[in-house]
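Notes for the one structure printed next.
One chain of protein is taken out of this complex; the other chains stay put.
For chain A:
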Amino acid sequence: MEYVIEMRNIRKEFPGIVANDNVTLQVQQGEIHALLGENGAGKSTLMNVLFGLYQPEQGEIYVKGKKVNITDPNVANDLGIGMVHQHFMLVEKFTVTENIILGNEPRDKGRVNLKKAAKEVEAISKQYGLKVDPYAKIEDISVGMQQRVEILKTLYRGAEILIFDEPTAVLTPQEIHELIQIMKRLIEEGKSIILITHKLKEIMEVCDRCTVIRRGKGIGTVDISETNPDELASMMVGREVNFSVEKGPAHPKEEVLQIENLVVEDARGVPQVNDLSLSLKGGEIVGIAGVDGNGQTELIEAITGLRKAKSGMIKLSGKDITNHKPRKITESGLGHIPQDRHKHGLVLDFSVGENMVLQTYYQKPYSNKGVLKLPKIMEKAKSLIKEYDVRTPSEMTPARALSGGNQQKAIIAREVDRSPNLLIAAQPTRGLDVGAIEFIHSKLVEERDKGKAVLMISFELDEILNVSDRIAVIYEGKIVDIVKPEETNEQELGLLMAGGKREKVGDQ
């Protein structure tokens, strides 16, 4: 059987790590083929090999049965391979058309013929049901639309095989639904699709077949009609995966965090947290459910000392920490897994080892009288890397080189290891695969069972419902209701998050 794309026994090494080891991928004409694997399993490496960004050490690539040598992305383009990147590569100030023709401008006597280009773009957009306005500026259109521009870009360049790199990570549920329709339409029009993802739900919904990679090795290819999410997950992780979080009943103890009438303003002086009160006991996980932008960020920043509270009080283990310096609050027993791991969680250019002591570098045994004890730091890093299964070539590797899941594990290792009384986890599993999510959830529950208080902020209702012992719903900077996960459901939470009221008032 002839495949549109066949990658045979691909091997790609990086210093200290084998990213792809004997991986085979065979894509049939007109199918949506999923490429499934954990963060850092080697999916992106394999696709970068196909796209000509990396050269494999071993293996062969065939396009429509012909052996090819893809030396750079231009060759890939000429072969009809197009990539829709996860992080869009668009010029904000340019229009849709200008972005699409960039680097491939139709010329007319030395001038760019924008009108002709716009007409072409419109025609392609219509053909595939993309509904993109060729004259709109990128900065004015939604993320979902921007992604369609990326799709248009590959189609304009004549792509027959489209690679989607985790396309749903940045989309809203509605946009995901529309994207799935677009993918189906692309297949109807004779294209083939490779979908890189770690979301099993999407694979089950749209894909025909699925190839699984685990730790760089090709595990196998299965027909979606003959499999189920459990099987896929265990293929991906290499063991059985628990989708529901395993935990016993909570045993709340004394109060750890007390927030009273807290008001926090944003940079423009608008109160984002507005007279918020909340209390948290040791031995319980409280999940904060809410639509993004209802004061969650400001609330965390105020608790952790990164933003000044206008009024109100925050007490940690009975001690007033309102508007204390971040370090003082950290030392009072706070661990913080920040929402944005690149912005706050890590110094990406520091080694993994250096990042492991970001909160403790000035303390013994990591330093003495202002002199760093590097051997002690690296020793600690090594043991944390082992304990938390952070996959990195070594503790000297820059944090930047790690996959998202492993970066997150490094942060969690650092924060949980200090055994803080209060652990704040802001979107702790954003963008991670099921294996990593399971690991992180089990760590949060473990801390709870040790008697620590865990405050979790998440936009994923699944996560909120699965992990929390109590759910506090935040709306316009206030906690509008507190519910128990076993007494509520997604619909009710969704209503509360939008400012609605519960029918019957339950007890807390």
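Convention: a residue touches a chain if its C-beta (ideal position, glycine included) is under 8 Å from a C-beta of that chain, and two chains touch if they have at least 3 such contacts; residues count from 1.
Just so we're on the same page, contacts and distances are computed from a predicted model.
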Name under which UniProt lists the unshown chain, selected from "Electron transfer flavoprotein subunit beta", "Biotin-dependent carboxyltransferase family protein", "ABC transporter permease" or "BolA family transcriptional regulator": "ABC transporter permease"
Which residue of A:Arg327, A:Lys386, A:Lys450 or A:Lys484 touches the chain not shown here: A:Arg327
Touch criterion as defined above, residue of A:Leu114, A:Leu348, A:Ile482 or A:Leu495 at the omitted chain: A:Leu348
Hidden partner chain, touching residue among A:Leu102, A:Met396 or A:Ala498: A:Met396
Those residues of chain A which, in the complete complex, touch the missing chain: 15-16, 55, 57, 69, 71, 304, 306, 325-328, 330, 336, 338, 343-350, 354, 358-359, 361-362, 367, 370-372, 374, 393-394, 396-397
